[in-house]
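Everything on this sheet refers to the single structure shown next.
Complex shown without one protein chain; remaining protein chains in place.
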Amino acid sequence: MDKKVAIVGFRMKSAPDLVTTRERLTFELTRGLFDDLGIDRTAVDTTIFSTNDFLDGRTISNVFLDGPAGAYMRDESKVEMDGINALMYAVIRILSGQYSTAMVVALGLTGSQVSPYLHVEYQLSPVYDRQMRLLNELSAAAFQARSYLARYGYSEKLLDEVAAQALSNAAANPNQARKIPGASAEQVASSSPYYEPLRELHCYPPTDGGCAMLLASAERAKELTDKPVWVLGMGQSIETFYLGERDLAKSPSTAQAAQRAYEMAGIRDPKAEIDLAEISALFAHQEPLLAEALGLLEEGKAEEAYRSGDTAISGKMPLNPSGGALGGHPISATGIIRTAEAVRQLRGEAGDNQVGKAEVAVVHGQDGPCAQQNAVLVLGI
Amino acid sequence: MRNVAIVGIGYTPVFVSKRRDVCIPEMISEAVENAFKDSGLTPADIDAVVFGNMQTFEGVNLPHLWSADYIASLGKPVMRIATGGTTGMSAFHAGYYHIASGLHDVVMVVTYEKQSEGDSQVGLMGIITPEIMAMLAAGIDVTGQKGMGAIGGGSAGGISYQASSYLHHSGAGIEHIDAIAAMERRNAAKNPYAHLKDPEATAEKIAQTPLISWPIRFGHVCPTSDGATVCILASEEKAAKLVDKAAWVWAVANCASDATTGNLIEGIITDPAEQMPAQIAARQAYERAGIEDPKKEIDYVEIYNGFAHQTLMFLERIGMCEVGEAHKLLEKGELEMSGRLPVNSSGGVVSTNAIGTSAMNRVTECALQILGRAGEHQVEKEVHKALAHGWGGLMQYVTITILADKPKKL
Amino acid sequence: METSEATFITPVVPMDFTYNYRIGPYMTRYLEGFKERKILGSRCPACGRIAVPPRKYCGVCNKVMEEMVELPQEGTLENFTVGHVILEKGQLKAADAPYVLGLIRLDEKASLLLHRVEGVDPSRVEKGMKVKAVWKEDVEGDYGDLDHFEPA
Partner (left out) sequence: MEETRVVNATWDISTFKFRIEGFGINNMLKKMKEAKLLGNRCHQCGTVYLPANFYCRKCHIAIHEPAEISDHGEVMSYTIGYADVRGNPLDEPRVSLMVKLDGSDTWIMGAGEDMKPEDVHIGMRVKVKWAEQRVGNLQDMESFIPE
């Protein structure tokens, strides 16, 4: 895709507990974004929410958010999935020519308000898995972790190393919720066991967070910012719901989504052309697993890549320089927060987490147990 | 902007109170199969899927995940849309934009509700459960007997204020609400996919149903239904290859007002019957469709009417007649299938309400009228342009879709 | 815009919403099979894969699966995890003792069946172990009839 749609600004926030209401967080993020850009709410042609009824504990979870987002008497809709899909809808709406700007507002107050693991519990089949009570988000992820490690003969230490890298990156990032300065593989390995091989620090923390992001057509983007970040490609795909039928060691739907996004962006050799990746890896094993599916790491070479420092902030393929979802997972907003982190990198504004000069980034978001559904964005300057 | 056409429609074989025979994805798959049969397409032809329902009505989070294997979606992009009562049309709009953007050529939109699996009152109360709990602590009286914030209205709640205000400002009487409800139940009797059907319905019969809260009677209220609707959309190039005749999207628009600030006491700034979002969205849709005089140019209308007075009220709000004129059109028989401005010949939401499908069915019913495929409930006049309306949220969301019998000149 | 506890109200909602799900004909067949201590699956007419528990569609081929097949009661442990926690209404709690969950292959063409694996020291569980179904004494056509698997 040519430079048709750009991200022109964003505001994000996350913490274990933001001590606020959904309405206040929405107002704060959107008002802040408008102030940053010197616009008011009438400059937003359409607003796409990304919230979830089961996270917010209410039917039509955005029903009170139109006003605080500035959408009173204006055009809005809601994508109930990970926020990256709401962003894709915003891009689609701008590409249609009907809208020249579109704002995405994504929220997940899962640290302070609700137990995050219920989110996946409610996704399970109520006529089987929820009756059997064997499967949950963590036990499912554990199967995926073991399956992945076994396929390539990786040791469980890989999980500790992946988590340590992510947590160290997160500690340096002011936007992250979980801060463990100097997190080490040993520290990760000594955290409490959940479902083997997964331990506490291999898993995402409950997080409050949100992000408001404004996208614009090429023409409008030039008026709104000197530093547009372009959406060059996007793709999405879903695989079967049934865990017992999936190849858990791979993520074929991520590979399909990436293929679509790369084709649109004209990327032939992702390892060479992509400067960094922000991946919604909710569990340590998912980062290398998804990076392989995204064509960023060679299959079976994850241990070498992590040990040689290739995946670090200073490496040749930095993965989650922001700290990723192990540093914070405000469900519903995570994918769009990953996008915002990639935008910071491409603008050279990522501070201590900056990877050096970055021109092309790939962003990933997921939904469903063991990442049943995956979405991929390619961003560039 | 590209032209987009409806090339296939599939309903579950029935819309009823309780589908006791199937689980949720099994029910959805029936409508998917019917849409494939109707369009002659196969799963390989579908580029992307849009999926919509109100998930708290069934208590399944992101139900497209569970349904993925039943909706021919594996390996495809799937987007889940949920906006409350408007969900069906919001999902349709998303399908439209998928194609108008140039990114996809053929998109399937899947909507459903199986309301018998949950308690619909509970699902609706779920919109404001925490607020109700907080207000109870602050002294609110939910029975409506005393105190500030005592809503009243019984099970009709805030809707009764809307109906009351509508009657006052339009000059219509409760007998007109009885009459429009009767007309729609009679229409429903001719629609195989309608739920509450009564070929003998009359205003007098409706008037005998007990009052819930003035001016809403039981006979004015929609049922809760189980059912699914699927619509397949295609770009102009694809549609030309696929079908001889299609219903074409000329405009889509939507608008949100504001519910309340998160408490139950303070209301929106406008009168509950003013429905400013309907006025704004309709105006936008007419502009986008190049319609100068909707009264002359629109041949058929489907209104989202969870409550019978809304057919009349929204006809006025979207500019299909003057304020105070809708009940006069009704008296003259002009809203009937044989009339000058036929409306809800499907029976409307007041006869069938599987919520996720309700706003979508307004669009598919307009398409059937344009295609001349509405069977027994086909209107007498020729339908060249039709308007579908959706409504939801806490009375604050409105969606509009305008369809026509030929592609729009771009 | 600073907020504090005083800016909001924190209501307690003492209730849970209950839903009533129809299980549909396929899950009915599966549970009916339990009455005869049978594990049933449905076979895809196109690719021949077997879904266990049975269901209507083969998502890959988009074909309706009408044929029911009975699966063997003995299979191979393909994947497993040892649980040290339990989730109760989403809250993590320590388990009384470590326990084993396994993904079991009952037939080469069949999907993996998730179940508890008992009668084995959690630290000695291995991929590839042979396991067999253990039924409750009184089977009544309910989800719990197939109680667990144990080493064969």
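Brief remarks on what is shown
Order as written gives the chain letters A, B and C; numbering starts at 1 within each chain.
What we mean here is this: contacts are C-beta pairs under 8 Å (C-beta built on N, C-alpha and C of every residue); 3 or more make two chains touch, one makes a residue touch a chain.
Values in this document were obtained by computation on a predicted structure and should not be read as measured data.
Listed by label, the shown chains that the missing chain touches in the whole complex are A, B, C.
Of the options A:Q113, A:T225 or A:Q286, the residue whose C-beta touches the omitted chain is A:Q113. For subunit A, the residues touching the absent chain in the complete assembly are 20-21, 23-24, 27, 30-31, 34, 40-41, 54, 57, 67-68, 70, 72, 112-115, 118, 122, 126-127, 130-131.
In the full complex, subunit C touches the hidden chain at residues 1, 6-11, 13-25, 27-28, 31, 89-91. Listed here are the subunit B residues that touch the chain not shown: 19-23, 56, 59, 121, 126, 129-131, 133-135, 138-156, 160-165, 168, 210-216, 218, 258, 261-263, 265-269, 271-273.
Note that only the chains that are shown with their structure count from here on.
If each chain is drawn as a node and touching chains are joined, the picture has every node linked to every other. A separation of 38 Å divides the Cα centre of subunit B from that of subunit C.
Centre-to-centre separation of subunit A and subunit C, using mean CA positions: 29 Å.
With touch defined as above, residues shared between interfaces to two or more other chains in subunit A number as follows: 21, 57, 126-127, 240-242. Each of residues 23, 56, 59, 68-69, 74, 123, 126, 129-130 in subunit B touches at least two other chains. Taken in their complex, subunit A has these residues touching subunit B: 21, 23, 52-54, 57-60, 62-64, 66-67, 71-81, 85, 88-89, 91-93, 95-98, 119-120, 122-127, 235-242, 253, 256-257, 260, 367-369, 372-373.
In the complex of the two chains, the subunit B residues touching subunit C come out as 19-26, 29, 43, 56, 58-59, 68-70, 72, 74, 116-119, 122-123, 126, 129-131, 133-134, 136-138. Subunit B contributes residues 1, 23, 54-57, 59-62, 64-69, 73-84, 90, 93-94, 97-98, 100-103, 123-124, 126-130, 253-262, 276-277, 280, 288, 392-394, 396 to its touches with subunit A in the complex.
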